[in-house]
Structure formats: structure tokens, C-alpha cells
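One structure is given here, and the rest of the page talks about it.
Excluded from the complex is one protein chain; the other protein chains are retained at their positions.
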Amino acid sequence: MASKTFYAIIAGAGSGTGMYSLPKYLVPSRASALRFAKAYPVVLLARRPESYNEIVSEINGSGGQAIGITADATDSATLDLAFQTISQRLPGSKLAAAIYNVNGGFTRKPFLDLKLEELDASLNAAPRGLFAFAQKTLPLLLDSVPDSPHPPTLIITGATASVKGSAYFGGFAAGKFALRALAQSLAREFHPQGVHVAHAIIDGGIDTPWGKNLIMNNGVEDGKIKPEQIAEDYWHLHTQHRSGFTHEIDTRPFVEKF
Amino acid sequence: MASKTFYAIIAGAGSGTGMYSLPKYLVPSRASALRFAKAYPVVLLARRPESYNEIVSEINGSGGQAIGITADATDSATLDLAFQTISQRLPGSKLAAAIYNVNGGFTRKPFLDLKLEELDASLNAAPRGLFAFAQKTLPLLLDSVPDSPHPPTLIITGATASVKGSAYFGGFAAGKFALRALAQSLAREFHPQGVHVAHAIIDGGIDTPWGKNLIMNNGVEDGKIKPEQIAEDYWHLHTQHRSGFTHEIDTRPFVEKF
Amino acid sequence: MASKTFYAIIAGAGSGTGMYSLPKYLVPSRASALRFAKAYPVVLLARRPESYNEIVSEINGSGGQAIGITADATDSATLDLAFQTISQRLPGSKLAAAIYNVNGGFTRKPFLDLKLEELDASLNAAPRGLFAFAQKTLPLLLDSVPDSPHPPTLIITGATASVKGSAYFGGFAAGKFALRALAQSLAREFHPQGVHVAHAIIDGGIDTPWGKNLIMNNGVEDGKIKPEQIAEDYWHLHTQHRSGFTHEIDTRPFVEKF
Partner (left out) sequence: MASKTFYAIIAGAGSGTGMYSLPKYLVPSRASALRFAKAYPVVLLARRPESYNEIVSEINGSGGQAIGITADATDSATLDLAFQTISQRLPGSKLAAAIYNVNGGFTRKPFLDLKLEELDASLNAAPRGLFAFAQKTLPLLLDSVPDSPHPPTLIITGATASVKGSAYFGGFAAGKFALRALAQSLAREFHPQGVHVAHAIIDGGIDTPWGKNLIMNNGVEDGKIKPEQIAEDYWHLHTQHRSGFTHEIDTRPFVEKF
């Protein structure tokens, strides 16, 4: 049975629809919610209720506890409200794990066609969003260090573009590189204080319902990453002993070129 | 004698005073202007005339040609005006080299003390500023490919924080990582079109008049990088044949730990 | 209950005594053997029986199955004999996981004092040893792809020196860099064939009985990596679905500088 004393929060529960969507970059929030809900109540943050309603129902209907909150994880003010709601809905519960899955700013176009707003969308979803989310969650994670069942953990989802600035992907890569810079810096500052900060380079398409029509790796079976595998990776990171923190993992389908 | 047909532009001629200044991060614009002025008229962009007046006079007084223009290199509108001014001042001249030396957003503080404005200053000076500068200069550099004396070149100044997110440097590193992402992406897109894009990791303090009281490497002689050396490096990058472009160099004092 | 149909093999079971020993670099073979023995019979290879006798007894005495074989994992001929022995001792069993933990060539000294034999010891333990071990195990792992409970896995243990050539560590780093090169190359060749190849950067001291007098990180509690955590990491890598292979992880104590 899951502890009621600690909870997990996942930002970026959206399905990835909208101007920036590409199924390849859909975030693994749904599977992470299911995985962490085996151990903790789970809070999902998304900009629109339709992004989390289904998974919240599924978890609550199967013996777990989930709460969906409409909030823009990149906006400090709505985050404040979200954490007030959490205090009311989960009184006395402390934060064990925070997952930053927010995506945005994905564009693929010649640089001279790129708009500043597209670069800004990438920067907003990546370093600026993580900044807001981490400013809220790190004090709570620090507070959980003495008694959390596992070292309190902040997990950040990156992409191929976190480590390679490909042609036509400059805007997206700018955000993802910056996100990784922040993740590294937070790890170096907060690891010695007992909070685990991990960054995952998702190097491949994710196999989601929304992306089922997207052919990747020539349609070979298992050519897209099962979100359940990413969720297991995140759970593994969360449960690492503080004597052996992993800061960065890469993950890709067996057939993915790299 | 310098060609009049091609010119060089250097953004970020400021002395680094102001809220973000640390002498360590002073940009090597002055020395670069002197070096490139041996071959080309040089345009210096800075937010305040006092940042370029002295070097402009020095170059014009010694047989070269320099033009200072007050502009915020991170602001598309003032950049437009700057390039109109250039057209009037250097009629018919084409762009051979553009150097992006803009700095900003340097802070060293615990993450929970960092303000969003500080992160934004870093993002503004780095990826957003390069975005604006590159959108203006790349079409001009492309136009120079057929007849430029050397492959037209965009050079971008990075720092240690371009490749390492140290504790307390998250905001600064976010900008510098993003700048590098953009530099990589531009190289991959524009190299095949004949424009050379290079990124320099300045891994150490720079020996400037403003920084003379800053002790680095225990004050050992040559423990800070001579800006003239960086200028020679930039000139070397500019003059590389297109069959052998260097995309990235690091540079540091002989005594610098790395 | 552990499958009898598949087994795991761990090379480098030694305690790290000998000319190259430093407790910091003791290999996590014992803990890995215990972890993998929960699922598979485990074969331990070491140059001397005293390196594996104790752990073999412990596993066999607690319901698992372990076999110790005296062999030099870097020597093709003794490896041939070892696999003949395995065929006899575990008839019909197939290989599910192979772990290359061999260490050697650790020296810390000024380059001009380094002997060629010391460089060679590092190269022998690292790329040459992995070469021999992988040539034997990869055909067996490929043969297990269709029916192994998890994707057959080759795990290779690296160190800080796998990614950084520090002063005085040139010989050791040469071996570890080369080991990583080979690991990358094997991943790119064998992932698409269904065999998972993973490389772990152990960035810190390991907390072993032999190393208990070695002070690291000022003796802070958990300042050395628990080998059990590394074993869990390896088990997690082994059990990843082929749609989401991790090729490289880093691991370090929460207080380790990086």
C-alpha cells in the first residue's frame, strides 16, 4: 500500500497537442504517474483538465490516489496556487519526487524562417519552466531529506536535442541545452544536501496512443520507446541510494541510430 | 592595406560594467576590432557610445577604419537601424565576418536566491541575442560567399559555462549552453552553404584593463588570457579554408585547471 | 525461483589486490553476483580462486547457484577453457548477461615516471580484455535473443577516467577511454541485433570491506558508493525493454564533486 505521508508531482501531463506537438516528443507523464502511484499519491499538473482527467480517474479507480491540477508549470503564480491546493488536498504530506516533463518549442525549420516567438516558446518550456518548477519544489524536497523513503528526487526529461544542436533544430536545442545546464547545476548544488537531481536524454520517439500513426525506424516493432520503460527508469533513479546517484541516463530504441 | 569591399562587425563592445560585470567575463571585442581592422573596416555595436569611442578613435587614428554604432545587439529593431547606418557609412561594402561577444546574465548565487530576471538576462544576452544578430548577419554572410576573401564567418564567444553547469552558475550556464546549441545548429545548416560558424570556449579570465585588480590563478604572470591571443584565434578561424572549418576551440591560460 | 535455462557471467571477481590495487577501484562483482543470482545461476571468473571462493559459497549456501572458474578474462585461451567448463557445469543453459568488471593498470604518477608496462597493464585490462571477453560472450548473447527473459546484456564497468584524462592518470585513462570506445562501438553494432550493451561510469570510491580504511569525501557517511547500488543499477539495465535501452549511466556519491 502506498505511503500517504509522501507524494509525487509530475509537471507536463499534456498530450502534446497544440502548436508544438509532435508525437515523437510526447512526454512520458502518464506512465510515470501510474508507476509512482504504486508508492505515492500523485499530483499531475497540466494546462488543461483534459490532459490529466483520464489518468487521474484511472489511478483513483484502481486503488491509487491521483490529483489533477490545472496549472502552467512555467508560471510561478499558477504554481503557487497549485501548491496551495496540494496542501489542502494532501494535508501533512511531503514531497518525495518531482518530475519535469514539460515540452514545448519544438520546431524544425531553416533558421532564417524561425521566429523569435518559437525560440521563446522553447526557452519558456525548458529553462524558464524548470526554473519556476524547481524554485517551488526544491525547498519541499529539501524538507523531505530526513525522512523520505528514498532520497527526494527531481527528474528532468531531456531529448536528443539536449546534447546535439542539429541543423533546423536550433530553437528547440537552445531550450533543451539550457535545461540540461540547469539540471547539472542543480545536481551539483543539491546532491550534497541530499536531493537527487537526474536528467534523462530521451533519444527516440515515444510510443504513445497519440503517436501511433507516426512511423519511426521504418515501423519496426519496438522502434519507439515504451513510456512504461521510461517510467521504470525514473522509478529506478528515484530509489537509488544516496551513495550512488546517477545524474544522467540516455535511453533509445534498440534500432535507433546514435 | 585593408579591403574596402568587405567589413567586419563586432557585437558586444561594452566594457562589461553594470550589474552583470565580472572582469573575468569581459569580452575580447577591443582586441578583435584591432585585429580585424588590419584587413577590414570594422563596425562596433554597443549599447553605449563610451563602450566603443576609444577603440574607434584608436583604429581611425592609425590608418584603419572603424565605426561605432549604439545598438542593443539583442534587439531586432535597433539592429535594423544599425544595419541601415552601415549601408550609408560603408556603401557597397559586404560583410565578411561577424563576431558575437555579447555577455550578460552572469550571476553566482544559490539557486533558491536566483531571480527569474537574472535567468532572463542570461537567456537574453545569449540565445535570444545571438538569434537576433544571426538573423541579420547570416543573409549578409551568405551573400558574401562568392567573393569574400575568406569564407564569411560568424564567431560566437562562449565560456566555461558553455559546457559545464557548475553549482551556483545555473542561470549563466543556461544561457551559455543555449548559445552553444544555436551555434552548433547554425554550423550544421550554414557550413554547407559556405558560411563558417565557430564557437570559442573561453575557459579562464581575460586580461583587460578593467580586470587588472582581479587576481586569478594566484596572480601568476599570464594567468589571464591576453585578449590579443583570442583575437588571433578569431582571425585564424576566419581565414580557414572551407575544406577545413573548425567549429569549436577551447582556450585557457597555461596554469588554468581544467 | 531462478531460471536454470539462463545464466550470468561476471569477469573480474578479484578483490583488487596486487600491484594495481586501490580500494577506490575495487570492482562491484560481489554485489552483482548476489543480485543476478536471485534470477540466474552465476559464473564468476577470476585469476585466483580466493577471489571468488567466498562469494560462491555464500550464494550456493543460500539457495542460489554459483560457479567459480579460475581464468584470466583478458586471455582468450583461458576463456575458452572457462566456457568449456560452463557447458559441462550448466548443460543447456544459455547466457543472459555478461558483466565486464576487470580492472588493472591503475597508476597515479608523473608521465615521465610512467613505464610502458604500466600503460600496457591498463590497455590489457581494459580494451584488450573486453575484446577477448566480448568475442566469447557476444555470440552467446546473440543466441539468447529469441528467448532470454530480458534482452541479453553486456555491461561494462568504467570510471571517472573513462571520460577525463587527468594529470598523472594518463595510463589508466588511456585504457578506460579505449574501453568506452569499444563499448560504444559494440552498442551501435549489437543493439539492432537485440543485445543490450551498457557502460557505467563509476565516479567515486566503492565501499568495500577491503577499502574500509580509505578515507574519501572526508569520511562522510555514504561518501563511498555501496556496491549493492551498482548491482541494482546493473540489474535495472539488464531488465530494460529493448524499446528503451540505456547505453551509459554515471554514478557517484551524493557528496562527490563533479
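Some points to look at:
We just call them A, B and C in the order they show up, numbering each chain from 1.
The definition used in the following text is that contacts are C-beta pairs under 8 Å (C-beta built on N, C-alpha and C of every residue); 3 or more make two chains touch, one makes a residue touch a chain.
Fair warning: this is a prediction, and the values are worked out from it, not measured in the lab.
Across the entire complex, contacts from the unshown chain go to B, C. Within the whole complex, the absent chain has one touching residue among B:D72, B:E118 or B:E248, and that is B:E248.
Considering the whole complex, the residue from C:S62, C:S87 or C:Q135 that touches the absent chain is C:Q135. On the side of subunit B, touch with the chain left out of the figure occurs at residues 151, 188, 191-192, 194, 196, 204, 207, 222-226, 228-230, 232-233, 236, 239-258. In the full complex, subunit C contacts the hidden chain through residues 76, 110-112, 114, 116, 119-120, 123, 127-128, 131-132, 134-135, 138-139, 161, 164-171, 173-186, 188-190.
Just so we're on the same page, only the chains that are shown with their structure count from here on.
A separation of 35 Å divides the Cα centre of subunit A from that of subunit B.
Shown for subunit A are the residues that touch two or more other chains, namely 188.
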